[in-house]
Structures are given as structure tokens and as C-alpha cells.
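Shown here: the complex without one of its protein chains, the others still in place.
As written, the chains take the letters A and B, and residue 1 is the first residue of each chain.
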Amino acid sequence: MAITVIAIVKIRNLFAVVMLGSIFSLLAAAMFVVLDAVDVAFTEASVGAGISTVLALGTLALTTDREKKPMHTKLVPLCVVFLTGAALIYGTLDLAPFGSKNAPVHTHVGPTYLAEAQEKTTVPNVVTAVLASYRGYDTLGEVTVIFTAGIGVILLLGNWRRERDSGDDQNA
Amino acid sequence: MRSYLVLRVVSKLLMPFILLFALYVQFHGDFGPGGGFQAGVIFASAFILYALIFGVKDAGAVLPRGILRFGIAMGVLLYAGVGVFNLLVGGNFLDYNVMAKDPTLGQHLGIWLVELGVGLTVASVMVTIFFTFAGHRYRPQ
Partner (left out) sequence: MFLEYFNYWIVVFLMMAGFYIVIAHDNLIKKIVGLNIFQASVFVLYISFGKITGGTAPIIAEGFSVYSNPLPHVLILTAIVVGVATTALGLALVVRINEAYGTIEDDEIHKADEEED
């Protein structure tokens, strides 16, 4: 994944950049399967490697497909990125080691959901049960966000002046 | 792309399988990985494949805009409707225990309906966004 990201930074042909982004999403989905998150891997593969790539290719068809040469040097962003990265790595030294049972995220509610979801809802897939029943309110908000995105795209790109323009084309 | 015979035949053969797989993922989300979002995206990808091969006009004849917009709104309404129904019957908003005589059966029914609403909205929105992007004519100002 690191090699893909370095290639995206360097390459200026936008079509190649979009395709490398899709490969990055697919590698992220594979990593999710290794980390036991099968629902998340399914969603990331279908949404990241599918829909995002198709829409970006559609945008490329409606705009240019090559990036211009950069005018100014990139020293200040590089310094900012190194400083932020160093601060974050210093922060991660305090975290629990990878895969331990005593991490703070495993206390409080997680084991309760695992223990009770099968009896209370007769649904073996605990992620679906938590998503639709225990945290159903959040999922309602998420569906509203998708709804709003669809409405927004219709408003932005919807060919609203279609009837008047086609009338003008026929007269001219 | 209409003139490439292999692409046309293979995509026509594949579309029913993709739709069937999307329905499988939607309704077996309880027992394996899956659920509403993944099923909606796979369902939309079948129609996007059709539009890529045969053109947006023909795909717009298969799924006209009115049906798509109806689908977008119906999914959200189904989800919120389940919540309001729970309020009317006597429980809290989105509390599925009161939906049937047996609380666990009520939970299962509520989860099933809610995932159906989510899948419907996600599929309609993805298809609408793709058709809008593909049918947009470049009009510089």
C-alpha cells in the first residue's frame, strides 16, 4: 500500500492516479479481511474500488486528464508533514500493543453486544444486529446523508435548462 | 461500445447474476457478511454496467427517472416509518421489541425492514448519481 501511495504522489497522468486509487482501495479491503472485518471489507471493496473510481472517471471525462507542472517548490508542505508525522508517532507509543485483549476499546459495551446479540435478536451477524438495532439511530442519519448527497448531485449537475436549450438549438 | 459483440453478450449474460447476488447479499445479511449498503451498491453496479455498454439513453429507458426518485425517497420513508410505527404501537422510537407478539421476532422483523429500506435508497442514489454524471453535457460559461 505504501508503494501505491508514493506512486500517486509522483504521477501526473490523472487517469493513472485514479486507477492507482482504486488499487489502493482494493488493498485496504484485503487488509480488512486479514484484520477479521469482513463486512467492512465488503463495503470498502464495493464502494471504494467500484463507485468512487467510476465517478472519478466520469469527472475526468468531463474535465482534463493531465496535471500541470508545479510552479513553486514543495518544501513547506514537506516540513509540515514530517512534523505532524513525528508528533503522531510519538503519540502512538502510548497505545496498547496490536491485538491485545486488554485494550480500552474492549471494555464497556463491546463484549456485552457479543454476548447478548444472539439471544435478543436471533441474528448471528453481530455487526448487522448492532448496526440496525442497537445503533439504529445512527444508521437513520447515515441513510439521510446518502439521500442528501443524491439530491445535491441532481441539483448541481442535472441539466436543468434542458428544454429551453434544445428549443434554441432547433431554431438556430 | 455498442459494436463490440463480446462485451454486449457477456454483459447481458452477467446482469441477472449480479442482480441475484445483490438480492442474496441483502437478505442473507443476518447470517453472513452483507446487509443493506453492500447489496445496494452491487445492485446499482449491474445497471451501471448496462449503461456503460449500451449508453445512458437506453439505460434511462430501463430505469426512468421517476422510478429512481421514488426509490430514493421510499427507502428513507420506510426506515423512518418503522420508527414512527414503533412510536404509535407504544414503545420508543426505533424500539423493535414492540413490533410483534414475541420481542425477538419483533427485532428480526424490524432489522429486516430497516435493511430493505437502506438497500433501496443506496441502490437508487448510486444509479442516479452515475446517470447524472454520464448524462451531463459540458456547457462552459
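Note that in this section a contact is a pair of C-beta atoms (placed from the backbone, for glycine too) under 8 Å apart; a residue touches a chain by one contact, two chains touch by 3 or more.
Fair warning: this is a prediction, and the values are worked out from it, not measured in the lab.
S.K.: Hey, which subunit A residues sit against the chain that's not shown?
M.R.: Interface residues of subunit A facing the absent chain: 1-2, 5-6, 8-9, 14, 17-18, 21, 24-25, 28, 31-32, 35-40, 43-44, 47-48, 51-52, 55-56, 58-60, 62-64, 67-68, 70-71, 74, 77-78, 80-82, 84-85, 88-89, 92-93, 95, 97-101, 103, 105-106, 109-111, 113-114, 117-118, 124-127, 130-131, 135, 138-139, 142, 145-146, 148-149, 152-153, 156-157.
S.K.: In terms of residues, what is the contact footprint of the unshown chain on subunit B?
M.R.: Listed in rising order, the touching residues are 31-33, 37, 122, 129, 132-133, 136, 138-141.
Assume only the chains that are shown with their structure count from here on.
S.K.: Subunit A touches which residues of subunit B in the complex?
M.R.: 25, 29-35, 37-38, 41-42, 44-45, 48, 72-73, 75-76, 79-80, 83, 93-94, 96, 103-105, 107-108, 110-111, 114-115, 117-118, 121-122, 124-126, 128-130, 132-138
S.K.: In the complex of these two chains, what residues of subunit A are touching subunit B?
M.R.: Those in contact with subunit B are residues 38-39, 41-43, 46-47, 50-51, 54-55, 58-59, 62, 119-125, 127-129, 131-133, 136-137, 139-140, 143-144, 146-147, 149-151, 153-154, 157-159.
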